[in-house]
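For this depiction, one protein chain was excluded, whereas all remaining protein chains were kept in their positions.
As written, the chains take the letters A, B and C, and residue 1 is the first residue of each chain.
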Amino acid sequence: MIHIHLYGELTDIVGKEKIEMSTFQSLRKCLDALKEEFPSLNAKVYRVALNNEIIDEDVQLKQGDIIALMPPFAGG
Amino acid sequence: MIHIHLYGELTDIVGKEKIEMSTFQSLRKCLDALKEEFPSLNAKVYRVALNNEIIDEDVQLKQGDIIALMPPFAGG
Amino acid sequence: MQEDKIMKRKEPKNIFLDGAISPEKIANSIAHHQVKTNIGAHDIFLGQVRADKIDGKEVKAIEYSANIELALKEVHEIREATFEKFDLTCMHIYHSLGKVKAGELCLFVFTSSAHRNEAMEACRYLVEEIKAKAPIFGKEIFLDDTHTWKVNK
Partner (left out) sequence: MQEDKIMKRKEPKNIFLDGAISPEKIANSIAHHQVKTNIGAHDIFLGQVRADKIDGKEVKAIEYSANIELALKEVHEIREATFEKFDLTCMHIYHSLGKVKAGELCLFVFTSSAHRNEAMEACRYLVEEIKAKAPIFGKEIFLDDTHTWKVNK
């Protein structure tokens, strides 16, 4: 299982803060599967962190990985 | 009479915060008379205010004028 | 003392507080610095929740949430970088989680140095870095209990 943690506005779209995905050949494939399930995600801007590291490129996933999807930061 | 108000380090030199001078043809002449009385003033940097206005040039003085001699500001 | 300082810097400190930051907390924090007589200047930045009007609806509170673990890691790195860049005696950073009402404080950044330039430059740098890099999110709750999501300018 891959754990997806959602933040901010994205929790409104997905309806919860954490979901699990079984697709984990690669980060991109996993996110594509998520967007197929929640098409509104396609219109959203977000940053991705894999196991607490912000990540830009595609990588292979492994069992238990945690992917965080974070909309623009709004601290302060 | 011309009232001279001294501030900061200059009070150490003159020994008090306020003195009066009877020389008042002009600001420069008044200050020259003061420096004659307190020669240590010659080595000091200070700004001059006449009746609460910072002043750079020489002007005529009149009875009751207040001259403030202020060493470099050290607020904060 | 120096060793103590280095050790303290190594583990990420918590920055998150539940709810609004009180003026008393700020006063206490200031008072704690009065024993440090090498400090000449403090700069304090405070973020306060605005009752913004958005499409005719007024914000009554912001409910803050965060990717806490990543935020603490990012803020730790920001802290280290700030200590490298500026000659500071100390710095303190606090951010609210949960609901903060309009008019209440949600961010408290506090820098101290021997001289004003370092304290003020560092405070500015910290605020900008925290806003840009800390994954914190704000749900703006309107008077009618609907909501939108805060976007930083």
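Heads up, the rule we're going with is that a residue touches a chain if its C-beta (ideal position, glycine included) is under 8 Å from a C-beta of that chain, and two chains touch if they have at least 3 such contacts.
Note that the structure is predicted; figures quoted are calculated from it, not measured.
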Chain not shown, its touching partners among those shown: B, C
Chain B, residues in touch with the chain not shown (by the definition above): 5, 7-9, 12, 47, 49, 52, 54, 68, 70-76
Residues of chain C in contact with the chain not shown: 23-24, 26-28, 30-31, 33-51, 102-105, 112, 114-116, 119-120, 123-124, 127, 153
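Quick note on the criterion: only the chains that are shown with their structure count from here on.
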Chain A and chain B, separation of their C-alpha mean positions in angstrom: 73
Inter-centroid spacing, chain C versus chain A (mean Cα positions, whole Å): 27
